[in-house]
Structures are given as C-alpha cells and as structure tokens.
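Note that one protein chain of the assembly has been removed; the remaining protein chains are unaltered in position.
Each chain carries a letter (A and B) given by its place in the written order, and its residues are counted from 1.
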Amino acid sequence: MPLDYRRFNGPDDSVSYKRFTPDFLKSYEELLGDLLEKNNLKDEQASDEAQRVFAETDTISQAKGSAYVEIKNTKVVCSVFDPREIPHQNEFSHLGQIYCEVKFAPFSCSSQRRPPAPDAEDKALSEALRQAIEPAVCRHLFPNYQIDVFAYIIENDGSCLAAAINAAGLALTDAAVPMYDLITASSMAILDDKMFVVPNEEEEELAMKSQESKDINHGVITLSMLSELSQITSFIQIGSLETDCVIKAMDILEKECKELVPNIQKVVVRNVIKNVKRQQILHESAKEMEEILDEKYNLWQKSLKAKSYLCFSLSFFSLLA
Amino acid sequence: MAGSLISQSEQVFIVHGVENDFRSDGRSSIDYRPMELETDVVSHASGSARLRLANTDILVGVKTEIDVPKPETPGLGKIEFFVDCSANATPEFEGRGGEQLANTISSTMQRAYYSPQAFNLKQLCIFEGKQCWKLYVDILILECGGNLCDAVSLAVKAALFNTRLPCVKAALMDGGNIDLQLSDDPYDSKQLDIGTAPLLVTLCKIGTKCVVDPSAEEERCSVISLVVGVTGNPNFYQTDDNVIPDIKCKCSTISMNGPGSLSPKTLKSAIEQGITAANCLDNALGDALLREKDEISYLKKHSYGFLK
C-alpha cells in the first residue's frame, strides 16, 4: 500500500493507544450487555425505523441526478451522471451498463482512518450496489452506453450498503433514468434470537463477530427490492444462520422495504413539484426578460429609423450641393 | 460468463428442456456433473487440490506465512483468498480481463469463511497477540465450464484439508520479540480443522425453475443465479468413531449473481434446495478426501496431476 507521507506515521510495530482504553478491553459479554441496556432505553422511546430516514434529491448541481440519504447516523451522498459510450470495449453491447463506485470518506469510520485508495471492502460494496440497482434500470433503452453511479459514504454507522442502495435509487430517478420500479433496501443484524432492523455499527459488529464457542445464529442481511413488482434484486448475507431464521428475517425486511416506499415516493414527488416550480419561475423570468428586450429593441429600432432618415437627408443635401 | 456463444434457438431448446426437467446432458435439475479431485499436486504449497468438474478446472494452492495478528483480534489468525483467472481459460481473461470475475468470487469466498462457525481462525493462533499463521488461499481458474463458485469452494475445502501446518518446536523470547523454531520434519505437522468449512451451491434460474451445477451454456440462458454458502458437517471428515454431535447446516453466506431479480417465494425455495444439495456434496467430498488420505498414508497413491 502506498505510504501517506503527509502525516506522521508511527513506527511499523506501533499500536494505536485506543487498544489500551477500557472501552477496547471490554469482553464480548460486556459489550453485549451494554448494547442490550442501550436498546432497552431506546425501546422506551419506541421509534419506528422506517421513519428515521431522511432523504433529499438534487443535492449536487454538477451531476445529472443526485441524492442524499441519512439512515440513523449513516450519511450517504450519491450522484448519477449522463450516459456515455462505454470506454475501451471491443464488442457492441445491446444492454446499457451501469458502473458503480462506493467510496468511504477518510473520516467516515469511528475506529480508524480510511485510506483514500479503494480496498477490498470498497470493491465488494461497489459490486453489491451494481447487483442491486441493475435489475431496476431499463437497460435496453441505452444500448452501448454506460451510466456512472458514485456513492460516497460520509459517515458510516452501520447498514451503509442499504443506505447506498436507497440513495442510488433516488439519484437514478432524479436523473430521469428509465426504471421499472422504485428500489428500496433495508438491512438487519441478527444475534441469537434478537433481530436489529437497520443496525448501527455496534450492533453490526457484534453480530458479525459472535462467540465461536456457542452455536448461535449470528449475521447481517441486506436486502433490496422492487416492491411494486415484488422482486428481490439483491440479497446479501454474512454470518451463520439457520434457514428458518433467514426466512423469518427475509419477511421482516420485505415489509420494511415496502414501508419505505411511500416515503421515497414522497421525496420523488416533492422533487418533481420543486422542479416544476423552478421551471415555472424560469419561464416567467424568461418572459420578463423577453419583454424588456423587446422594449429595448423597439426603442433602438426607432432611433435607427430616425438616424437613417437623417443620413438620407444628408446625402440628398450633399448631392444637391 | 466468459466463453461459449450460443444462438437464440439453442437457448430456447435449453429453457424448454429445463421446464420438463430434462437437461441437454441428460441430467435432472438436481444432478451434478462428474467430478475429479486430486489433492497434494503442487509441492511448493502447504496444501493443494485440483478439481475438475466436467470442463471446469480449478487448481488451489494454500501457502502459509507467519504474521502478526490484528490488534483487535489478538487470538485469531488470518485467511486471505486470491482468485486468478488464467488466460488459458479464455482469451478474454488476458491481462486484467478476468479481474471483475475474480473479485466477485474471492469476495464471496471471504464472506462464506467469515463466521467462526464456518472456519475457526483460533486454530491459526501461535502466540496470542504476537504471532499467528496467515493462510493464503490462491485459486487458479484454468478452464471455465460453468459453475465456478461451487467448484472453487469444493477445491478450497479439499486444499485446506490437505494443508499441514508445521508444529512449533521452541519459542525464544528475546525482549518483546519472539523467535520461533519450526519443525523440519514434514510428518511433524498438524492438520487444520475444516469440518465446518462452507461449500457454495449455485442455483441457476432458467425459465421458472432453479437448477444446480449449470454448464456454461445453461449459464448463458439465465439472468440470475443464487449462491448459497452452507457450513459443513465435521462428521463427514472423521475416520474414528468418536461421534461429535451432529451440527445442523447453516447458511454462511447468500448472495445473488447476474442482472436479473427473484421473487421472494422462489428465493425461499431456492435456499432450501441449496442446503440439501450442499449437504450431499459435503458428504461426497468427505468420503473422497478420507479415501485419498488413506491412500497417501499407505503410500499407495499414484500422483496423476495433469498427465492422466
């Protein structure tokens, strides 16, 4: 890996001081206890997960379409660019292609700084994002062209793939790319008999790590779907889960995705209204401008006529002379 | 998938055949093609295996290295998967052409081996917080005849079964550094515990049905396939009769490949189908590996390699 020369790199065998803080030294059970305690507190507030999403379109002016999505503390910006001819390829492809890139901001993760160069995780996420949104796009409408989708994770607090898929779906609609249906995604962390819908980073990490001594279910599932067509476009599971558990989780996630749809629709509608309004304003201002211009033109023409009359009379007089 | 070109009418033929549970090579939808497996084929690697599944040819070499464990997991070793798509398989893989396919396969494998219930990294620990084994699992794809994921996972499990880690004879503490002395005797080594290592099963959706072990032509006819990783049963990999309690097979990874989508109902039935198939495969692989191990220990084994 290329060294970062701009910052001071400690000796090769140095360890981060965080490793010796009491938080880090906590055993697995302690962490789990803490988490459950926190969750109990949260349950009292009784929050509906689907409503904890903030989404906005048209956030980046340079991109054809863009969206910003916040799920809990995870923040993702996604931009979509105009179709362009597929670079360096030999064969004509009848279906359009989608190119995805997921990037983490250097400051996005709480534990360590992210190197700017993409690593294996970034690549896997990019691949997963492409897999998720590809079935939603009418790719036969732009043969031999490619649409670029860039997702940038500003803050990662768990379920970043789900957030990225939601953002990418919104950005694609904002860019007016023809699609079969709105795409929504949700994720879930499972630990023994507990299920955390849209987990935060702690929950995700605990569910991934698990205790090897015990033979319990643990894992993380991300599911994205086209709800109107009831088609699952991607399903990614890591961990170790029994079949019944997978199926149960699938049902919950499906419901979760469905619940998200009206909210996303609202955002899209708002975006359309905003755009229509903006167009009206543009139209009106254009009209105003035109009127002013017309006025000026008339004025100018009048003065020109007067001048030409003057010129004419002048030449007439010179002839006479 | 790379390679084969097929025409519209051939596609129709295959799709209609699958509808009636007939496949072009005479199998039913749950049959695998014949496989050949040989372990210990590369002498420079600690463990190796070559698997040929009809036309798909996979060579796996496992190399070991001593490394420092990650600070957040001091008691665990490391495992890394690297897939190389050789240009021997198809000219499309020349240069960096096979990279995308290679990345997909290696990230699927990495995910499947992630859970401690699938592969316990504790067994790679030498000295907690100081030294551990790092396994490099290098997968070489020599020919693509469809169903790469399944073949790769089988070959990897066989290669890991064949892997021997040399025993540590002595450790010298010198200040904070540890100097290890490894045993030179090739027989003084330990085997890895890979009973629960996952196998991947690809279920390819053709028309309305899901089939296992698709050939390259069948893969061309389908737009979506489901890859299910299922943990193995250690009982299949044991000769002596001290029976360990049967562990239920669990999903260690599920992912989807291809540009299409699936309905929830198909997905559910496909997952169940995948688990049954993986169980059978695991049983067969265990039998084959134990038989081969016997042959090696009685010096009866004749090495074939690519010469057969």
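Heads up, the rule we're going with is that a contact is a pair of C-beta atoms (placed from the backbone, for glycine too) under 8 Å apart; a residue touches a chain by one contact, two chains touch by 3 or more.
One rule holds in what follows: contacts and distances are computed from a predicted model.
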| Name of the absent chain as recorded in UniProt (options "Serine/threonine-protein phosphatase", "LSM complex subunit LSM3", "Replication factor C subunit 5" or "Putative exosome complex component RRP41") | "Putative exosome complex component RRP41"
| note | Answer for the absent chain's shown contacts is B
| Among B:Thr73, B:Ser86 or B:Asn103, the residue in touch with the chain that has been omitted | B:Ser86
| note | Out of B:Arg33, B:Lys63, B:Lys157 or B:Lys293, only one touches the absent chain, namely B:Lys63
| remark: Listed in rising order, the chain B residues that touch the chain left out are 3, 42-45, 48, 55, 57, 59, 61-63, 65, 82, 84, 86-91, 94-96, 136, 138, 140, 142-145, 305-307
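By definition in this document, only the chains that are shown with their structure count from here on.
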| Where chain A and chain B are represented by their mean Cα positions, the distance between them in whole Å | 34
| field | chain A-facing residues of chain B, complex | value | 68, 71-72, 103-104, 107, 110-111, 114-118, 120, 122, 224, 226, 231, 247-248, 250-257, 259-264, 267-268, 271-272, 275
| note | chain A contacts chain B in the complex at 13, 15-16, 19, 24, 95, 120, 123-124, 127-128, 131, 134-135, 139, 208, 210-212, 215, 217-219, 221, 225-226, 229-243, 246-247, 250, 254
